[in-house]
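Here is the structure we will look at, set down as structure tokens.
A single protein chain has been omitted; all remaining protein chains appear in their positions.
A, B and C are the chain letters, set down in written order, and residue numbers restart from 1 in every chain.
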Amino acid sequence: MSGDFWFDTILGLVLLTLALATVRAQQLAAAVMIFVVFGLILAVAWARLGAADLALAEAAIGAGLTGALLFSALARQAKAESAPVSKSSSRSSWLVLLLSLMLTGILCFSLWWVPLQPEHHLMPLALEHLANSGTEHPVTAVLLNFRAWDTLLELIVLLLALMGARLVSSPMLQTPQRWPLASQWSKRLAPLLILVAFFVLWRGATAPGGAFQAGALLAAAAVVLRLNHQLPPLHWRYGWVRLIVLSGVLAFVVAGIASALLQYQPALLIHWLEWPLWLAKPLILFIELCATLAIGLTLTLLVVGEPEELSS
Amino acid sequence: MDFNSWLPLLIVLSSLIPGLLIFTLAEHRTLLRTCLNLSGVVIKLLLVVWMWLGVKAGEDYFFQLPFLPGGPFILHGDALSLQFVMLSSVLWLATTVYAIGYLENSPLRSRFFGYFSLCVSATVGLALSGNLVTFVLFYELLTLATFPLVVHRGTPQSLRAGRRYLAYTISGGVLLLMGAALLHSVAGSPVFMPGGYLSAQLDTQSMALIVAFVLLIAGLGVKAALLPLHGWLPEAMVAPAPVSALLHAVAVVKAGAFGIVRVVYDVFGVEVMQQLDLTWPLVVLASSTILYGSWRALQQQDIKRRLAYSTVSQVSYVTLGVAMLGPVAAIGGLVHLVHQGVMKITLFFCAGNYAETLGIHKVHELNGVGRRMPLSSVAFSLGALGMIGIPPTAGMVSKWYLSMGALEAGFPWVLGVLLMSSALNAAYFLPLLYRIWCLPAAEWPEERRLSDRFETHWMLLLPPVLTGALIVLMGVLAGTDISPLSWTELIVEREFGYVE
Amino acid sequence: MNYALAAVLLPLLAALLALGWRRYAAWVSWGGTILSLLCAIVALQQVLSDGPQQMLLGNWPTGLAIRWQLSELTALLLLLTTVIHSLVASYSLTSLRRLQVAADFWPLSSLLQMSLSALWLSTDLFNWYVTLELLGLVAVAMVTLSGNKSVAAALRYLLLSLAGSLCYLLGVALLYGQFGVLDVAELATRMPASESHMTTFALVLMTAGLMLKGALWPLHLWLPAAHAVAPAPVSALLSALVVKGPLFILWMLWSQLATVELSHAAAGFFLFAGSMALLTGGWSALRTPYAKVMVAYSTVAQLGYALLAIGLALRSADPAFQLALWLFIIAHALAKTSAFLAVGEMQHSLGGKRVQMLKGASQTMPVAMFALAVAGGSLIGLPPSGGFLAKWQLLLPLWPEWQLWLWLLVIFLGTLLSAAYVFRLVVLAFDRADPVKPDFAPQLLPQWLALVPALLVWGLAFGSHSFVHWLGG
Partner (left out) sequence: MLSNVVEWLWPGASFGLANQLAQLWFGFTLLLWLAAACYSVTFIKRQVGFYWLFFIVAMSGNLLLIVAQDVLGFYLGFALMSLSAYALVIHSGSSQARRAGRLYLQLAIVGELLLFAAIVLRVHESDGNLALAELTMDSIQPLTLLLLLLGFGLKAGFFPLHVWLPQAHPAAPAPASAVLSGAMIKAGLFGLWVFVPASAVVVQQWAVVLLVLGLCSALFGAVIALWHQQSKVVLAYSSVSQMGYMLMALAIVWLSTGDARVMAATVLVGYACHHAFLKAALFLGAGACSSYRLQRFHWLAIGWCLFTLVALPLSSGAAVKYGLKQGLMAQQSSPVWLAEWLYGLLSVGALTTALLALHLWCLLRQQQMATHSQSMPAVSGWMNSGWLILVVASISMPFAVISTQPFWWASISLSAVWASSWPVLAAVLLFLIVRQIGWILPERWRDPQSRFVWLSLRAKRLYQTQSRAEWQVRWPGWRSLERQINQGLQRAELLSTAAVVLSSVMLILWLLH
């Protein structure tokens, strides 16, 4: 039994304990807090598994952003009215438990059968074409070139999340009182975060990182600033706000159309999202940049957007 | 495509288009609406007469349009379809005049006349249908177009009747659809042909054929008001008189009966029917319907309900005649299709007149009406006598052929059924005539006197008088070339391959 | 293929433009839809003349890239989507001004069209997941268009939709883990050969997720609330289009990836679920006191036909069942669009959500009522509507196989139930004794626009030859 084994075991147990604690927590605030911790530990777990991308993403999104979202949700809640737990809902929770257990059981059972070394057809293929993709990192290549269409659609998903949130008018955000220390702290933190964000973005071309993580960091910075009233309210009716939010998708579409036009040959099929080799890297960078900004702003709006700002 | 192949479509469209136009008219455009209606009627009648002459001379009218895979949309003007087309066109003329008078100054006339025209289009389309698929199509359309007329009054009572009507007819339609699908999957949907088109499948698929037959008859039996499926008809009598008259007495129930004719003769054919031993159940069913309908009619105190049950009974004469599978019986059944239509429409017109003019709905209120409304009452009496089958009315002719056919086809007991039915008919119609003519008049409510008119509005009076005259003419002049009887003989000779 | 691509991208561009350029959102979105409609028509024509085409996005080799396939079927579905969206958009142009959040409707509906179009074209398991997710989110966002009252239903919809997506994703992951490919065609070459508990489980998981998203019995319970609470054009889009996406994927999965024995076993389940959907959905529609809920339950019931068709098609080699499936989808989409638009229009003018508000509607709002009745006719399957055509295609191959008589009975009962609930409304509409007076003068144009899809579906049977030709092989 190596130290690694014990570390992994303890990690797994801690994860399970935290998950259980999140569910069983009496107070919402505590649950949220434990959830944030859970996200952080999970990031460590991903890192242990060798998935640096996922670890980064988990840290940024699972711990940071989700935590912020949940906290803002908490803040928006009026006096916590605990709904009486009805009998039927307890019955249904038993059902849910049963369902989860069953699912887990089946999952374990089938994982047993998963070949440890899956016959990967795509990995060699991807690596083979990596040189033509305009980026060195396979993940980025997949995201922004091989399966760029998925990414484009995911960006739209994010956009949609924002639009959905805009439509549900929620109570006022209860921002805390101006707190000198916090505002000082945020003044220092925000530039740092922005810097890190752009670093992560840049790194994406060669190593784990990319637009989603960068955007999340950017958003974190914006949220912090906004919560400390160091940023003016972001109104949906401002053209630039909308433009930035849309910029990710727009950049994709424009890039796609532009490259299609550049490669246009009347007799042939137009290949959608096929970057010309010489333009691939700048295009990907352009798209990533726009996407980062869009993601950042979108997430910010999701977290701190005020009702009157959001709804038209 | 030359004109001949367009003619069937034109006949259908000649009522459809005015109908659709009428829908769009505002309520107060009475004159325009009347013009549209009447022009549609007249054009249709002219076209039908043209086709009638053509078919008589041996022309063939065939219109085809791709529709379902393997089942095109076919309109085919043959002798049998013309029988029904002619009936509905002529009676549509009468009913249109009647309805214009009947609905004078009542609301929602555009809707009424619109649906009315649609109904006639569906009926005519059904008559002209060249294959089973087209038939099913128009059969369902007829259901749909009739429904708004049944509930036209919009009272709770009529809504209840409408629900019932739908429950029955839609179920029947679905059954018919299933049966048609089964037959289509067995043998496709070729053009109706004398002798049927199923003899090739007789050996291999006899079970399927029997099931299909049961489904088809059950589906058609709803409209034809065969015994367990007749419940909608008496209820539907809450509709305005022209609707009861044309649709329930003529178009809808006849659609079912006509369908049975088609199924028996042109889909299955005599040979297959006999091989599968399908004849006698249908005969028994029709016979029991005849007796049951008459028996129920006896117990009704509402005039229209009594007439409705009488329809239940009388329409089954058609089924009976067709089911017995003999040339003479077929003549009887088919000619009754026309005769019963004319007689029943007369009765309903008159019942409507009584209700409109004097507010009479029940049997016991009829006392002495004959003095107050002699012409209507004469027409009513002629209709009633025709129903009983008293010469020289048209009813006698069909009863004669049915009886002869029953003997010829080897169903002597059917003669007893016919006699029983006639006796029952007499039992429920003659008391009405007795009240109308022989009893002293009751006191009519003051506002019903309508002193400035002779009997009632002339538009209400003319149609029953004309159809009443027709009843006698069709009986007395049954041997002439233009009589329904000789046309039926032509059908039986030409379509069913019988040579007398 | 280029035109199909255009038909996907045009609504996306329109949505983006509409978001940015809010004053003209309606016109931009509408224009995008109309243009994409033209593109879809041309795409269909091309497919019919040149045969099926495919496109590898980014021009990467098969496997690496997402593959789009434009067959007759997908072209037809693409056309259906654009047609319905353009009809709904036209209706919304005339009627949505009275809604507060009209500006948000346009980009959302365009995105809906885009995501569904992308779904039809795709043949990639993961891309399907993304489009499904997109579809679900758009749908939820659109449900919330009617404001606070819709939040509960929308949230429920969102959560269940996410759960469904996760199930599906899990299945995708398992398959990817085992086979390492995501393209359906490639998977189809490997999967049936190496069938294991794993693949079965993955398929089951994906099926569960798709059934949840597609509101297929018994996982349909979120649908009535969500569809009923949304604004009329949204309900129309949701019922007509959104639930069809998962159904499409379901069919692709089972017809292509499963082994024969497995699909036979699953067919039994689908048949059972379809029958239950038909019967319970029809019954609930019949008994519910709310008009839009009734129409929504009718969707549940009608999806039962689709399930039946899937089950039968899996069990039998007869291509007619597949044909029936697609015809059901097309006919139901058109009919349901009309039904929801009409009911919404009447609900708006007459006031009230209950079925009783339709009393006398045939006099006060004749065109809308007519549209509802005509659409109902197609739902029942009255000739010559599209519903009839589909039912006919289902019945024809069913009859010769006598051991399947039970499903015939189910179809019969389902038809009767649908007739019962449709005519329940229609009968009420003819009430003249106690009609509901409209709150304000009904607009005529929206009513006519609601009628258009109903008329389209009634003309469908006359085009059946083409459908059989395109879909039946």
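Operating definition for what follows: contacts are C-beta pairs under 8 Å (C-beta built on N, C-alpha and C of every residue); 3 or more make two chains touch, one makes a residue touch a chain.
As the structure is a computational prediction, the values presented were derived from the model and not from experiment.
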Touch with the omitted chain, as defined above, among B:Leu202, B:Leu276 or B:Leu430: B:Leu430
Option from B:Leu20, B:Leu93, B:Leu415 or B:Leu490 whose C-beta touches the chain left out: B:Leu415
Touch with the omitted chain, as defined above, among C:Leu262, C:Leu278 or C:Leu395: C:Leu262
Of C:Leu162, C:Val204 or C:Leu455, the one touching the omitted chain in the full complex: C:Val204
Residues of chain C (touch criterion as defined above) contacting the omitted chain: 160, 197, 200-201, 204, 207-208, 211-212, 218-219, 221-222, 224, 261-262, 265-266, 269, 280, 283-284, 287-288
Absent-chain interface as seen on chain B, which is shown: 231, 298-302, 305, 328, 388-392, 396-397, 399-400, 403-404, 407-408, 415-416, 419, 422-424, 426-428, 430-431, 437-438, 475-480, 485
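Keep this in mind: only the chains that are shown with their structure count from here on.
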Pairwise touch network: line, ring, star, complete, or other: line
Pair joined by more contacting C-beta pairs (B-C or A-C): A-C
Inter-chain centre distance, chain B versus chain C - centres from mean C-alpha coordinates, in Å: 42
Inter-centroid spacing, chain C versus chain A (mean Cα positions, whole Å): 31
Chain A residues counted as touching two or more neighbouring chains: none
For chain B, residues that touch 2 or more chains besides their own: none
Partner chain A, residues of chain C touching it in the complex: 1-2, 5, 9, 12-13, 16, 19-20, 22, 53, 55-61, 63-66, 101, 103-104, 107-108, 111, 115, 118, 126-127, 130-131, 133-134, 137-138, 140-141, 144-145, 147-148, 151, 154, 158, 170, 174, 177-182, 196-198, 201-202
Of all residues in chain A, those that touch chain C in their complex: 106-107, 109-110, 113-115, 118-123, 125-126, 129, 145-150, 153-154, 156-157, 160-161, 163-164, 166-169, 239, 242-243, 245-246, 249-250, 253, 257, 269-275, 311-312
Complex contact set, residues of chain C against chain B: 360, 362-363, 366, 373, 377, 380-384, 388-389, 391-392, 395-397, 399-400, 408, 412, 415-416, 419-420, 423, 426-428, 430-433, 435, 461-462, 464-465, 468, 472
